[in-house]
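Removed from the display is one protein chain of the complex; every other protein chain stays in position.
The first chain written gets the first letter, and so on, giving A and B; residue counts start at 1 in each chain.
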Amino acid sequence: MAEDQKKRVLLVEDAGLVRMYYREALQGAGFDVDEALNGIEALEKLLTAPVDLLIVDVNMPQMDGLTFIRTLRRQTPAIASIPVLITSTESSPQDIHAARIAGANFYLTKPVGQEQLVLHARILSGCVA
Amino acid sequence: MPLIRRGAPEAPANVKDDRDSFALLTGGTDGERWGAARAAATLPGGVEALGAALRSETDARVRTAILTSLTRVATPASVDAVLPCLRADDADTRTGALDALRAMPRAVLPRLPDLLSDADTDVRILSCEIARCLAPAEATSLLCDLLDRETDANVCAAAIDVLAEIGQAGAEPALRRCAKRFPQQPFIGFAVKVALQRVSVQADDAG
Partner (left out) sequence: MPADVPPVTGEEFRVLCEFLYRRTGMVFTEAKRYYVQRRVTERLQATGFTSYAHYFARLRADSGDEIEQLINAFTVNETYFYREEHQLRCLTSDLLRERIRTKPRGRPIRIWSVPCSTGEEPYSIAIWLLENWPEVDAYDIDIVGSDIDTQVLDAARAGVFGKRALMHLPPRLVNQYLEPLDGEQWRIVEDLRQSVSFSTVNLVEMAETRAHGRFDVIFCRNVLIYFDDASRRLAAENLYENLEPGGFICLGHAESMSRISPLFDVCRYADAIVYQRPMEGARG
(Lines give C-alpha, C1' and ligand atoms only; values in the text may rest on other atoms or scores of the structure.)
Protein backbone atom coordinates (compact mmCIF):
# COMPACT_ATOMS: atom_id res chain seq x y z
CA MET A 1 0.00 0.00 0.00
CA ALA A 2 1.17 3.56 -0.70
CA GLU A 3 1.95 5.55 2.44
CA ASP A 4 -1.08 7.83 2.14
CA GLN A 5 -3.44 4.89 1.58
CA LYS A 6 -2.26 2.86 4.52
CA LYS A 7 -5.01 1.85 6.90
CA ARG A 8 -4.34 2.98 10.45
CA VAL A 9 -4.82 0.58 13.36
CA LEU A 10 -4.68 1.42 17.04
CA LEU A 11 -3.81 -1.51 19.30
CA VAL A 12 -5.37 -1.08 22.74
CA GLU A 13 -3.70 -3.76 24.82
CA ASP A 14 -1.76 -3.81 28.06
CA ALA A 15 0.42 -6.86 27.40
CA GLY A 16 3.61 -5.54 25.81
CA LEU A 17 4.43 -8.81 24.03
CA VAL A 18 0.95 -9.04 22.50
CA ARG A 19 1.34 -5.48 21.21
CA MET A 20 4.72 -6.44 19.66
CA TYR A 21 3.29 -9.61 18.09
CA TYR A 22 0.27 -7.84 16.62
CA ARG A 23 2.36 -4.88 15.45
CA GLU A 24 4.81 -7.15 13.62
CA ALA A 25 1.96 -8.90 11.78
CA LEU A 26 0.00 -5.75 10.94
CA GLN A 27 3.00 -3.72 9.78
CA GLY A 28 4.08 -6.65 7.66
CA ALA A 29 0.63 -6.58 6.04
CA GLY A 30 0.92 -2.86 5.26
CA PHE A 31 -0.98 -1.30 8.15
CA ASP A 32 0.13 1.83 9.96
CA VAL A 33 0.16 0.81 13.66
CA ASP A 34 -0.05 2.78 16.89
CA GLU A 35 -0.45 1.50 20.45
CA ALA A 36 -2.21 2.36 23.68
CA LEU A 37 -1.93 0.63 27.05
CA ASN A 38 -5.56 1.12 28.06
CA GLY A 39 -8.85 2.75 27.15
CA ILE A 40 -7.93 6.20 28.46
CA GLU A 41 -4.72 6.41 26.45
CA ALA A 42 -6.66 5.15 23.42
CA LEU A 43 -9.21 7.97 23.80
CA GLU A 44 -6.41 10.53 24.10
CA LYS A 45 -4.92 9.27 20.84
CA LEU A 46 -8.22 8.95 18.96
CA LEU A 47 -9.34 12.44 19.89
CA THR A 48 -6.08 13.67 18.37
CA ALA A 49 -6.13 11.47 15.25
CA PRO A 50 -8.86 8.96 14.35
CA VAL A 51 -7.93 5.54 12.94
CA ASP A 52 -9.52 2.99 10.60
CA LEU A 53 -9.63 0.10 13.08
CA LEU A 54 -9.30 -0.53 16.79
CA ILE A 55 -8.02 -3.87 18.11
CA VAL A 56 -8.99 -3.97 21.77
CA ASP A 57 -8.21 -6.20 24.74
CA VAL A 58 -10.77 -6.56 27.55
CA ASN A 59 -8.82 -6.60 30.83
CA MET A 60 -6.62 -3.48 31.01
CA PRO A 61 -5.61 -1.11 33.85
CA GLN A 62 -7.65 2.04 34.64
CA MET A 63 -10.14 1.58 31.79
CA ASP A 64 -11.12 -1.88 30.51
CA GLY A 65 -11.92 -2.62 26.87
CA LEU A 66 -15.71 -2.71 27.21
CA THR A 67 -15.92 0.57 29.14
CA PHE A 68 -13.65 2.02 26.44
CA ILE A 69 -15.96 0.88 23.63
CA ARG A 70 -19.04 2.27 25.42
CA THR A 71 -17.23 5.62 25.83
CA LEU A 72 -16.05 5.50 22.20
CA ARG A 73 -19.58 5.00 20.89
CA ARG A 74 -20.72 8.22 22.64
CA GLN A 75 -18.10 10.40 20.88
CA THR A 76 -18.61 12.41 17.68
CA PRO A 77 -19.52 10.30 14.61
CA ALA A 78 -16.02 10.30 13.10
CA ILE A 79 -14.69 8.54 16.18
CA ALA A 80 -17.80 6.68 17.35
CA SER A 81 -18.05 4.85 14.03
CA ILE A 82 -14.58 3.27 14.09
CA PRO A 83 -14.86 -0.53 13.86
CA VAL A 84 -13.65 -2.52 16.88
CA LEU A 85 -12.13 -5.98 16.90
CA ILE A 86 -11.91 -7.47 20.40
CA THR A 87 -9.22 -10.01 21.18
CA SER A 88 -9.60 -11.49 24.63
CA THR A 89 -8.76 -14.48 26.77
CA GLU A 90 -12.35 -14.52 28.00
CA SER A 91 -14.15 -17.05 25.83
CA SER A 92 -17.57 -17.70 27.39
CA PRO A 93 -20.77 -16.82 25.45
CA GLN A 94 -21.64 -14.14 28.01
CA ASP A 95 -18.26 -12.43 27.49
CA ILE A 96 -18.86 -12.30 23.75
CA HIS A 97 -22.41 -11.11 24.32
CA ALA A 98 -21.20 -8.35 26.67
CA ALA A 99 -18.72 -7.18 24.03
CA ARG A 100 -21.45 -7.05 21.36
CA ILE A 101 -23.73 -5.06 23.67
CA ALA A 102 -20.88 -2.63 24.38
CA GLY A 103 -20.51 -2.05 20.62
CA ALA A 104 -17.75 -4.38 19.42
CA ASN A 105 -17.92 -5.45 15.75
CA PHE A 106 -16.12 -8.77 16.09
CA TYR A 107 -14.58 -10.96 18.80
CA LEU A 108 -11.58 -13.26 18.61
CA THR A 109 -10.53 -15.49 21.50
CA LYS A 110 -6.81 -15.46 22.38
CA PRO A 111 -4.30 -16.71 21.56
CA VAL A 112 -4.80 -15.10 18.14
CA GLY A 113 -2.41 -16.10 15.36
CA GLN A 114 -0.86 -13.45 13.11
CA GLU A 115 -2.60 -14.65 9.91
CA GLN A 116 -5.97 -14.76 11.66
CA LEU A 117 -5.39 -11.24 13.02
CA VAL A 118 -4.41 -9.77 9.65
CA LEU A 119 -7.37 -11.43 7.91
CA HIS A 120 -9.85 -9.90 10.35
CA ALA A 121 -8.07 -6.54 10.38
CA ARG A 122 -8.33 -6.38 6.57
CA ILE A 123 -12.03 -7.18 6.54
CA LEU A 124 -12.98 -4.85 9.39
CA SER A 125 -10.91 -1.89 8.17
CA GLY A 126 -12.39 -2.17 4.67
CA CYS A 127 -9.00 -2.99 3.21
CA VAL A 128 -9.27 -4.28 -0.36
CA ALA A 129 -5.61 -5.30 -0.67
CA MET B 1 -5.81 44.87 38.47
CA PRO B 2 -8.63 45.16 40.96
CA LEU B 3 -10.60 42.36 39.42
CA ILE B 4 -8.30 39.59 40.42
CA ARG B 5 -8.67 39.33 44.12
CA ARG B 6 -7.26 37.33 46.95
CA GLY B 7 -9.13 34.71 48.91
CA ALA B 8 -12.60 34.73 47.43
CA PRO B 9 -15.11 33.08 49.77
CA GLU B 10 -15.59 29.45 48.96
CA ALA B 11 -18.06 26.72 49.71
CA PRO B 12 -16.58 24.05 51.97
CA ALA B 13 -16.22 20.59 50.45
CA ASN B 14 -19.33 18.52 50.89
CA VAL B 15 -18.29 16.18 53.68
CA LYS B 16 -20.78 14.27 55.80
CA ASP B 17 -20.40 13.55 59.48
CA ASP B 18 -18.50 10.32 60.16
CA ARG B 19 -21.31 8.99 62.36
CA ASP B 20 -23.50 8.54 59.32
CA SER B 21 -20.76 7.07 57.17
CA PHE B 22 -21.57 3.37 57.28
CA ALA B 23 -25.29 3.97 56.68
CA LEU B 24 -24.49 6.28 53.76
CA LEU B 25 -21.98 3.83 52.33
CA THR B 26 -24.78 1.69 50.95
CA GLY B 27 -27.84 3.91 51.35
CA GLY B 28 -26.81 7.40 50.20
CA THR B 29 -26.77 9.24 46.88
CA ASP B 30 -23.75 8.80 44.58
CA GLY B 31 -22.05 11.78 46.24
CA GLU B 32 -22.84 10.57 49.75
CA ARG B 33 -21.60 7.06 49.04
CA TRP B 34 -18.41 8.54 47.58
CA GLY B 35 -17.82 10.64 50.71
CA ALA B 36 -18.63 7.75 53.04
CA ALA B 37 -16.30 5.42 51.14
CA ARG B 38 -13.46 7.90 51.46
CA ALA B 39 -14.11 8.42 55.18
CA ALA B 40 -14.37 4.71 56.02
CA ALA B 41 -10.64 3.99 55.60
CA THR B 42 -9.85 5.59 58.94
CA LEU B 43 -12.86 4.33 60.93
CA PRO B 44 -12.93 1.19 63.12
CA GLY B 45 -14.73 -1.59 61.26
CA GLY B 46 -14.12 0.27 58.00
CA VAL B 47 -12.72 -2.67 56.05
CA GLU B 48 -15.77 -4.86 56.72
CA ALA B 49 -18.12 -2.03 55.80
CA LEU B 50 -16.16 -1.24 52.64
CA GLY B 51 -16.10 -4.92 51.65
CA ALA B 52 -19.87 -5.16 52.04
CA ALA B 53 -20.41 -1.94 50.08
CA LEU B 54 -18.11 -3.15 47.30
CA ARG B 55 -20.37 -6.15 46.71
CA SER B 56 -23.43 -4.00 46.03
CA GLU B 57 -21.94 -0.83 44.53
CA THR B 58 -22.99 -0.13 40.94
CA ASP B 59 -21.42 3.31 40.33
CA ALA B 60 -17.92 3.01 38.86
CA ARG B 61 -16.54 6.11 40.59
CA VAL B 62 -17.87 5.19 44.02
CA ARG B 63 -16.43 1.71 43.51
CA THR B 64 -13.05 3.29 42.74
CA ALA B 65 -13.25 5.28 46.00
CA ILE B 66 -14.13 2.13 47.97
CA LEU B 67 -11.16 0.33 46.44
CA THR B 68 -8.82 3.24 47.15
CA SER B 69 -9.88 3.24 50.81
CA LEU B 70 -9.14 -0.47 50.96
CA THR B 71 -5.68 0.14 49.44
CA ARG B 72 -5.04 2.80 52.09
CA VAL B 73 -5.62 0.19 54.79
CA ALA B 74 -3.56 -2.40 52.83
CA THR B 75 -3.97 -5.35 55.20
CA PRO B 76 -4.73 -9.02 54.41
CA ALA B 77 -8.35 -8.23 55.36
CA SER B 78 -8.56 -5.44 52.80
CA VAL B 79 -7.05 -7.74 50.16
CA ASP B 80 -9.68 -10.37 51.00
CA ALA B 81 -12.40 -7.74 50.63
CA VAL B 82 -11.20 -6.98 47.07
CA LEU B 83 -10.51 -10.52 45.86
CA PRO B 84 -14.14 -11.56 45.08
CA CYS B 85 -14.22 -8.78 42.46
CA LEU B 86 -11.57 -10.62 40.41
CA ARG B 87 -14.35 -13.12 39.64
CA ALA B 88 -16.90 -10.47 38.64
CA ASP B 89 -18.71 -10.85 35.33
CA ASP B 90 -18.15 -7.26 34.27
CA ALA B 91 -14.72 -6.23 33.08
CA ASP B 92 -14.86 -2.85 34.82
CA THR B 93 -15.13 -4.46 38.25
CA ARG B 94 -12.31 -6.91 37.49
CA THR B 95 -10.07 -4.11 36.22
CA GLY B 96 -10.77 -1.97 39.30
CA ALA B 97 -9.97 -4.86 41.63
CA LEU B 98 -6.74 -5.63 39.79
CA ASP B 99 -5.57 -2.01 39.96
CA ALA B 100 -6.37 -1.90 43.68
CA LEU B 101 -4.51 -5.14 44.42
CA ARG B 102 -1.47 -3.90 42.51
CA ALA B 103 -1.48 -0.79 44.70
CA MET B 104 -0.91 -2.92 47.84
CA PRO B 105 1.87 -5.35 46.85
CA ARG B 106 3.00 -6.23 50.39
CA ALA B 107 -0.48 -7.19 51.52
CA VAL B 108 -1.33 -9.20 48.40
CA LEU B 109 1.86 -11.27 48.27
CA PRO B 110 0.76 -13.96 50.82
CA ARG B 111 -2.42 -14.61 48.78
CA LEU B 112 -0.71 -14.94 45.40
CA PRO B 113 0.37 -18.61 45.48
CA ASP B 114 -3.27 -19.67 45.98
CA LEU B 115 -4.52 -17.23 43.36
CA LEU B 116 -2.01 -18.48 40.80
CA SER B 117 -3.34 -22.03 41.42
CA ASP B 118 -7.02 -21.06 41.29
CA ALA B 119 -9.33 -23.42 39.42
CA ASP B 120 -10.61 -20.51 37.29
CA THR B 121 -8.41 -19.73 34.27
CA ASP B 122 -9.46 -16.07 34.23
CA VAL B 123 -8.44 -15.65 37.87
CA ARG B 124 -5.02 -17.17 37.15
CA ILE B 125 -4.53 -14.77 34.22
CA LEU B 126 -5.40 -11.75 36.36
CA SER B 127 -3.21 -13.05 39.18
CA CYS B 128 -0.20 -13.06 36.85
CA GLU B 129 -0.94 -9.37 36.31
CA ILE B 130 -0.94 -8.77 40.08
CA ALA B 131 2.60 -10.17 40.15
CA ARG B 132 3.69 -7.21 38.00
CA CYS B 133 3.75 -5.06 41.16
CA LEU B 134 6.06 -7.41 43.08
CA ALA B 135 9.80 -7.25 43.53
CA PRO B 136 11.55 -9.01 40.59
CA ALA B 137 12.83 -11.95 42.66
CA GLU B 138 9.40 -12.72 44.14
CA ALA B 139 7.63 -12.40 40.80
CA THR B 140 10.20 -14.55 39.01
CA SER B 141 9.91 -17.36 41.53
CA LEU B 142 6.09 -17.41 41.61
CA LEU B 143 5.66 -17.14 37.84
CA CYS B 144 8.30 -19.79 37.02
CA ASP B 145 6.53 -22.22 39.35
CA LEU B 146 3.31 -21.44 37.53
CA LEU B 147 4.88 -21.88 34.05
CA ASP B 148 6.06 -25.37 34.96
CA ARG B 149 2.59 -26.65 35.87
CA GLU B 150 0.24 -24.46 33.80
CA THR B 151 -1.67 -26.12 30.94
CA ASP B 152 -3.54 -23.08 29.59
CA ALA B 153 -1.70 -21.12 26.89
CA ASN B 154 -3.31 -17.79 27.85
CA VAL B 155 -2.23 -18.10 31.48
CA CYS B 156 1.31 -18.88 30.33
CA ALA B 157 1.20 -15.91 27.95
CA ALA B 158 0.19 -13.61 30.83
CA ALA B 159 3.02 -14.93 33.00
CA ILE B 160 5.56 -14.57 30.18
CA ASP B 161 4.51 -10.97 29.58
CA VAL B 162 5.17 -10.10 33.22
CA LEU B 163 8.47 -12.00 33.20
CA ALA B 164 9.53 -10.11 30.08
CA GLU B 165 9.05 -6.89 32.01
CA ILE B 166 10.44 -7.71 35.44
CA GLY B 167 11.72 -11.30 35.35
CA GLN B 168 15.28 -12.16 36.27
CA ALA B 169 17.80 -14.29 34.39
CA GLY B 170 16.85 -17.28 36.58
CA ALA B 171 13.59 -17.51 34.63
CA GLU B 172 15.35 -18.81 31.51
CA PRO B 173 14.96 -22.60 32.09
CA ALA B 174 11.24 -22.32 32.92
CA LEU B 175 10.67 -20.12 29.86
CA ARG B 176 12.43 -22.62 27.57
CA ARG B 177 10.46 -25.55 28.99
CA CYS B 178 7.22 -23.63 28.49
CA ALA B 179 7.99 -22.93 24.82
CA LYS B 180 8.55 -26.66 24.24
CA ARG B 181 5.17 -27.52 25.72
CA PHE B 182 3.22 -25.29 23.34
CA PRO B 183 4.79 -25.94 19.91
CA GLN B 184 1.38 -25.47 18.26
CA GLN B 185 1.01 -21.92 19.65
CA PRO B 186 3.10 -19.47 17.60
CA PHE B 187 2.46 -16.65 20.05
CA ILE B 188 4.00 -18.58 22.96
CA GLY B 189 7.12 -19.20 20.87
CA PHE B 190 7.34 -15.51 20.00
CA ALA B 191 6.73 -14.39 23.59
CA VAL B 192 9.32 -16.75 25.06
CA LYS B 193 11.91 -15.62 22.52
CA VAL B 194 11.46 -11.96 23.48
CA ALA B 195 11.23 -12.72 27.20
CA LEU B 196 14.53 -14.66 27.08
CA GLN B 197 16.26 -11.64 25.55
CA ARG B 198 14.71 -9.33 28.15
CA VAL B 199 15.48 -11.38 31.27
CA SER B 200 19.07 -11.78 30.10
CA VAL B 201 19.63 -8.05 30.74
CA GLN B 202 18.10 -8.11 34.21
CA ALA B 203 20.16 -8.59 37.37
CA ASP B 204 19.62 -11.78 39.35
CA ASP B 205 19.53 -10.02 42.67
CA ALA B 206 17.86 -6.79 43.70
CA GLY B 207 21.34 -5.19 44.27
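Simple rule for what comes next: contacts are C-beta pairs under 8 Å (C-beta built on N, C-alpha and C of every residue); 3 or more make two chains touch, one makes a residue touch a chain.
These numbers come from a predicted model, not from an experiment.
Across the entire complex, contacts from the unshown chain go to A, B. Think of the hidden chain as still there; on chain B it touches residues 1-13, 15, 31, 38, 60-61, 64-65, 67-68, 71-72, 74, 96, 99-100, 102-104, 133, 135-136, 165-166, 197-198, 200-203, 205-207. Within chain A, the residues in touch with the undisplayed chain are 16, 36-41, 43-44, 47-48, 62-63, 67, 71, 74.
The rule is short, and it goes like this: only the chains that are shown with their structure count from here on.
Contact residues on chain B toward chain A in their complex (touch as defined above): 60, 89-92, 94-95, 98-99, 102, 121-122, 125-126, 129, 153-154, 157-158, 160-161, 164-165, 185-188, 190-191, 194-195. Only residues 15-18, 20-21, 58-67, 89-90, 94, 98, 110-114 of chain A touch chain B when the two sit together in their complex.
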